[in-house]
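Every protein chain but one is kept in place in this view of the complex.
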Amino acid sequence: MAALDLIAAGFGGQGILFLGEVLAWAAVLEGKNATWLPSYGPEQRGGTATCTVVVAGGTIGSPVVADPEVLVAMNGPSLDKFAPRVRPGGLVIVDASMVDRPVARSDVRVVRVDAVAQAAALGDVRMANMVLLGALLAAVPVVSLDAVKRVLADQFPPPNEALAAANVKAVTGGMAASRGAAQPLR
Amino acid sequence: MRPESPMTRVFGRPPVLIETPTHYCPGCTHGIAHRLVAEVIDELGLRGRTIGVASVGCSVLAYHYLDVDFQQAAHGRAPAVATGIKRVLPGRVVFTYQGDGDLAAIGTAEIIHAANRGERITVIFINNAVYGMTGGQMAPTTLVGMRTTTTPAGRDPVVYGFPLRVAELLAPLPGVAYASRVALSSPAHVNRAKRSIRRAFQTQLDGLGFSIVEMLSTCPVGWGQTPIDAMRWLEAEMFPVFPLGELKAPAEVKA
Partner (left out) sequence: MMPAFTKGNEAIAESAIRAGLRAYFGYPVTPQSELPEYLARRLPERGGVFLQAESEIAAINMVYGAGARVMISTSGPGFSLMQEGLSYLVGAEVPCVVVDMMRGGPGLGNIAPAQGDYFQATKSAGHGDGRLLVLAPWSVQEACDLTRVAFDLADRYRNPVAILGDGLLGQMMEPVVLPAPVEPARDVAWATTGAGSGPARVITSLDLEPEALEARNRRLQEKYRRAQQEVRWEGYRLDDADVAVVAYGISARIARTAVDRARDEGVAAGLVRPITLFPFPSQAVRDVASRVRIVLVTELSAGQMVEDVRLAADGRVPVRFYGRFGGMVSTPPEILDQIEQAASEVRAA
């Protein structure tokens, strides 16, 4: 898949912005265009964080996305707010450790991953964002794992290469967990 | 059930302090300063005749917390707005609440001239050594060597001069009737700070001139410290540069 637009949302501190940055940067490394937009406007309030990423082979028009193809929701309020906006046929990725309610839509694919639990098992709950990124890549391979690895290596240069490796593990863990986990469209 | 024991109320929310969730970061002393101002307004019975002027900085929303009339001023201009209010309504109690970027950088002209005119207003001045709201840039009060987002290698006095001591700068002006510096870093200091705010408002009520209380405050977020470390840092690093005490006080209001 070449193009994608996505909104990722959660609490501040959950690494939402970083998730988007890794994805967008990986796309750029693969020669694609990408835009990354942090929370803006009313979304900026109240401890929530959102980011919008658009990836495309050619020119990107609007970096502002009202009706994303993909939603990554790291908490309940984000799911409630953004799930209704996902385009029909799109994809909703939910951190099942943080959100227990179902996604009230039958026209989108849903992937539920215990991201926080899985990250905790890997030693740091803050890597839940990378688990979700992995889940995303398994469902829509918009960038290669290799590009993601290069971005993480760049983000955690020596002497932090252990962090880079741990984050890669979180991504591959998320990929494995979500493979086949996507509920088909009903 | 036990019979009700006779209790005296030793602590409570001052009525002027609105009960609402705060937007300040954990460990920020803006909240303490708000409370002290609220207590003094209540204790002096000034609630129905006080007008506050909010500045531009993290305390821009002071009117969400203090239940008195408020006007929100442009960055640095609060003393001018307060002057306008007080000159037209000399019988009201008027105070500004300003940060160190607001008062001591962009608003230097307004504060000096309000003080020099002896405006009968009270200035609550929060010195937290950085610009909190905009993300921890250097303020005129930033300590030498202190790293901020615009002094990544630390404040260099050759480039930026030395921390501006506002209380010392204003105290000698004849229009200034009361000037003090207090700290919000421990219960004892907080109690002293409250006495000082009371005296500043009393100075205004007595028509004696301009009054200012400079409060050494924390900005854990801007400083990149935990709330507790920030309290310690304030006392260890700011006290030597910004000595506490009453620099000027009219005999009448000296308690």
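Descriptive notes on the structure:
For reference, chains read A and B in written order, and residue numbers begin at 1 within each chain.
Assume contacts are C-beta pairs under 8 Å (C-beta built on N, C-alpha and C of every residue); 3 or more make two chains touch, one makes a residue touch a chain.
From a predicted model like this one, the values you see are computed outputs, not experimental measurements.
Looking at B:V56, B:V94, B:A115 or B:L143, the residue that reaches the missing chain in the full complex is B:V56.
Checked against the full complex, the one of B:P26, B:P90, B:G135 or B:G224 touching the unshown chain is B:G135. Taking the complete complex into account, B:A74 is the one of B:A74, B:V144 or B:L169 that touches the chain left out. Contacts to the hidden chain, counted on chain B, fall at residues 56, 60, 72, 74-76, 101, 105-106, 108, 131, 133-135, 137-138, 140, 149-152, 159-160. Contact residues of chain A toward the unshown chain are 21, 24-25, 28-29, 33-38, 40-42, 44, 60-67.
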